[in-house]
Every structure is written in C-alpha cells, then in structure tokens.
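Shown here is a partial selection of chains from the complex, left in place.
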Amino acid sequence: MSAFIHFFRDDYSEGCHPNILRALEETALIQQIGYGRDDYSIEARAAIAKLIPGYDADIHFVSGGTQANLVVIAAALKPYQSVVAAQTGHINGHEAGAIEATGHRVEIVDTTDGKVTVDRLEPLVAQLGNANSTQPKMVYLSNTTELGTVYSKVELTALSAFCRTQGWYLFLDGARLPAALTAAGNDLTLADIGALTDAFSIGGTKNGGLFGEVLVMVHPELRSGFGYHLKQRGALLAKGRVLGLQFRELFRDNLIFELAGHANAQAQIMAQALEKLGYPFLVPPCSNQLFPILPKWVIDKLAEKYLFHVWQPIDREHAAIRLVTSWATTEAVCTQFIRELMSV
Amino acid sequence: MSAFIHFFRDDYSEGCHPNILRALEETALIQQIGYGRDDYSIEARAAIAKLIPGYDADIHFVSGGTQANLVVIAAALKPYQSVVAAQTGHINGHEAGAIEATGHRVEIVDTTDGKVTVDRLEPLVAQLGNANSTQPKMVYLSNTTELGTVYSKVELTALSAFCRTQGWYLFLDGARLPAALTAAGNDLTLADIGALTDAFSIGGTKNGGLFGEVLVMVHPELRSGFGYHLKQRGALLAKGRVLGLQFRELFRDNLIFELAGHANAQAQIMAQALEKLGYPFLVPPCSNQLFPILPKWVIDKLAEKYLFHVWQPIDREHAAIRLVTSWATTEAVCTQFIRELMSV
C-alpha cells in the first residue's frame, strides 16, 4: 500500500469510470467480430462523428498515445518528409525516438508556453526544395500542451491557414483534448478541431478510460489505406470491442467532457489557493495540470506526503512542480493538499 | 444482434472472464504508478515467474500479438539479420509486413503441419557468411501452431539444441500457448518452454483476457534494454495496471490453463462427432482449432447459421473449414452444432 496521501503525478493513476466497467460486464458473453468491426466500435464511431458534423472522417481506436502519434506520422509522410513540433512536444524527447524509429526526423521550433506559432514555422519554409534538408510536411501540436496551456480559436485558425497554404498536414495530439475543450478560457469545440486540423486524437487513457485513444483522420490523403498502417505497426487489437465499448460509454451524454471538466475544476481549487498563498506559476493555469513555483524546502516537505513531478529548477532555491488532477480526484483531496501546504 | 447461432470464427469473439471484471472493479479507485511498475503487474510477474523456476527472466506485458512479435524480433536482431519462420507462421503473411517494417527479412521454410523442423532449418546455415544474403539469427515458432498442432518435448528440444549450436535465438509465439500446454498429447510444461527457448509469449487475448500478451525474455542478450524497445514501438501502456491485473487474475490458481483446457475439451466434443460422421481433417485435431474437410454444399448450409473461416480448398467439391472454440464456448453450443451438421 502506498505511503502517500495522494498521487498528483499524472491523470492515469486510477483505473476507469464505473460506466465502462458496467458495460464490460453487460457485454462479456456477447460474441462480436474482431479488429474494430464490432457493434460497440460502430456505435462509438457514430457518437464521435456526430460531434464533427460535415466531415466524412475515419475514426479508429488504438491502445496508447505514443502508438497513436507514430502511426499517424509514419502513415502521412514520405521517407524524406519531416514533422515539425515544439521543443516541449511529446514526440520530441518523450517518446524514446518513436518517430525517428519510423524513419522520420522531428524538426523543432522554440516555444515558451508549449504552443507552436506561425512565426516559428515560417523559417522552416526555407528548407523546402533544398535536397540536403528534410522536407517539412506536417505540423504536430498537442492541446492541452505538455504545459497545460490551450490553443485559442484564433491561434488554431492561423496555424491551420498557414499549413494549408504550404500544403502541410496539421495533426493535433489530443491525449488531453477533453481537458482543453473544458479549460478556462477555451473557445474551441470538437467541431472546430475537425474543421481546422487534418487528423487529431482524443485520449481515453487520461480521461477516465482503462486505456485507448481515438484517432480521427479527416484529410482524405490521411484516410486512404490507414487501416493497413495500423495493422503493420501492431496497433490493431483483435478484441477491438474493448476500445469501442469504452469510447461508446465515454461519449454517451458527454461523459468524457464531464470528467475532464471535473478534473479541471479540482485543479482550479488548488490553483486559486496557491495564488492566494502568493506562489507564482511557470505558465498560467487553465486545465488539469498546474506548474506552481515553490521553495525547494516546501517541495521536499510536500514530497513526503504526495507523489508529483519536480518539473524544472527555477533558481537555486526554487523549482516548478507539476500537479495533475484526474476524473477521480476529489475536492476533499485537494483541500487537504492546501491544508498540508499551508502547514509546512 | 447477430443472425448467427454462434461464432466458431476465433477465440477472441467474447469479452473477458468475470474474475478480471471483478478485479477491475475492486481496484478502480486505487492509485498506482504507471508504465508497468504498479502492484498488480508486480504480482502478475511473480506468479508467472514461479512457473519458470530457475530462470531469471524478465516479464513484460503488451497489448497484442503482432506488437509482441515485432518488438521481440526488432529488439533481437541487427539490421542485416533475419528471422526464420514456417510458411504458415503468423509473422509470414498474416501481419501486414510488420516484421519487414522494422527492417528485417523473414526467411521461410516449408511445413506440412505448421511446425518448423531442424531438417528444414539446416539449409539456411549455408547463408551464414555470404554478404549477399541476410544472416539468420532467430527462429520463430508458434505453439499451438496456426494449424492447431503442438510441439512435443522431443521436437522442441531438438530445435533448441540446433539453435544453440548456431548461436541463434529461439522465439516461441504463445498466443495460444495455454491451449498447447493443455492439448491432447502435449508433454511440455511452461518450465520446459522457459528452459528451451530464449523468449516466448503467453496470450491473454485468446485465453479469456480483454486484451494483452505476456512477454517472457529469458536470454540475457534479449533482456538488456528491452524496456526502451517497448516504449519506442508504442508498446508501453501508461495504465500498465490494466494488463498486470488481468494476468494476475489469469495466473491465479491456474485459471488461464483451466480456460484453455475447457476450450480444448469443447473442440474435442465436436472433433469426435465429426470423425464419427466420417469427415477427415486437414491435420489431426488436438487443441481448440479444428480443420475438418467437408463437402462445399455442407459448408454453405452451415454458413447460414454459423460464422467460421473457410480455410482452404481441397478439391472441386471439398474444402477445409476452421472451427475455433474459446473459454466461453459451452457444451450446449457444440452439441447443437453437431445436430445442425447431421441434419443438413
């Protein structure tokens, strides 16, 4: 048994939402066809498609986030083409070279808040036509970003327009997209994401599911033959029903957004308390990830009772930590954390 | 709802065993560390390790069979080395080029019953040292094979000795290993498998789990750095607990073998009835896959009520079909099938 009061380490520390467990139980003995052609996957796809009206997108389910990213990118690019990501992007440095293992270079742009911006992309246009350089063909974003920030509709529209001008694909990693779409200050909808990107994912793992990510392939070129890519990369589950059933439940009555909204709200409780206590943040908090900057001795004290990441050193005496809430985080746990913080 | 009485199409048409669902429910709100370092994965590894005494093997859990095969093979081989498989081997022609996508050639040997034999391997030794050929370094087996046959201890010992003489790795794909170890005529144990191979898998998907395969890495060279390979190929689940918990349950009190034995027994009921009716088999039935040879008009009749694969044509008027039973197949369903067959 854990010696910690609570883990604020990530949003995948718990199991899954009871609705999913109930559905697994109810369907356990019903026979279904394999490889994603089961009734539940069909129902889940229909539910998701309804949220992206006007697009004849293909919807697939895969097991995890790195797998989702590597399959989409490897499927989209010719061998000499590259994907562009922010320095902090998950595919850059957090996935053990998974993209490079498929043969593609990740071209990096600087960022201060985890977001990619058009002005950082523009210099890459100079690589086009130079046979000594990779040819950028896709831009990779994550929303929420790895720093918990979110894209505004204006920002995403500008990126989308830039990519379309260049003939580049825009791919949005949505491992925490439900948190983004329910974040403070968000003005994007899932329909907007469908309209502005060429492919995007929606995370189940970090949003109340046992495991699994939705892949929405919008651009016709990215849809063609994508099923073969999934099989070839080992990303096609025999019992696709297990993924389909989870997303059927998560998209029933907007459960997935409700869960994300709950996680965001718990984070906000802690954020407001931290602010009141005068602690600054690495980036302004708006979703379920907080990056408060604390004195190191305070961090050491908290670390005796809570599990969390020390994100980065700030100066000799301070560091930023990461606190993450989930669908299962209770208000009680958050208020207790505040009390513990106040009493160190 | 399905118009068929029953699917004999495969052993992954149902959900999962109730013990797994109960465990998922009981642990849903317990926080655990991610990426396979959770308590349940640790418990599952301990339970499996007990069955392979004397080997300090590393045990990992991955999502599916193609993923298991491609990670093990890609991790084991240098770029110019190849893996040898039977013509019928799952990695040869059933996995969409997944092995080749990691850069490795699959060298093929002929087989009549799905098994690899030493005399078919011997000619490949001539490739060694020839810079124009790939250099074989691993032999891939499956047990049960894709034709439902099983290796005897004598056969596996001979293959193991041959591979060790050559310095080749022996990898056993155990997607249906529980069915093999409980098959009629089997004389191998899991401990034997550990002693005779360098790496092997044990399937959860086809043996009562929701999804997932165990990877047992025995040879020290194959154990080194394997975790990085898993991450890089997108095979490391954030909620590794979901895999660990399933295998903890499946290996508690030998449940996985009990379920496989049940599936085999149901297949035997049908096999004996088919034999009595005078139908021959493509290969002698001993596990949960049957390949009876039937007149095409009988197959057509059965296909109105049952879902199954027509495996291969035999002559103008006959074909072999594949009937697969699972942990969830009931005796009632089997006897009804026999009745339907007798009344066509």
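We just call them A and B in the order they show up, numbering each chain from 1.
Rule of thumb we're sticking to: a residue touches a chain if its C-beta (ideal position, glycine included) is under 8 Å from a C-beta of that chain, and two chains touch if they have at least 3 such contacts.
Remember, it's a predicted structure, so these values are computed and weren't measured experimentally.
Note on stoichiometry: the full complex in this file contains 4 copies of its one protein sequence, with 2 placed in the shown coordinates.
Following the convention adopted for this analysis, only the chains that are shown with their structure count from here on.
The distance from the centre of subunit A to the centre of subunit B, each centre being the mean of the chain's C-alpha atoms, comes to 33 Å. Looking at the complex, you find that subunit B touches subunit A at residues 2, 6-7, 9-10, 12-16, 18, 21, 24-25, 27-34, 63-71, 95-98, 101, 205-206, 210-211, 228, 231-239, 241-242, 307, 328.
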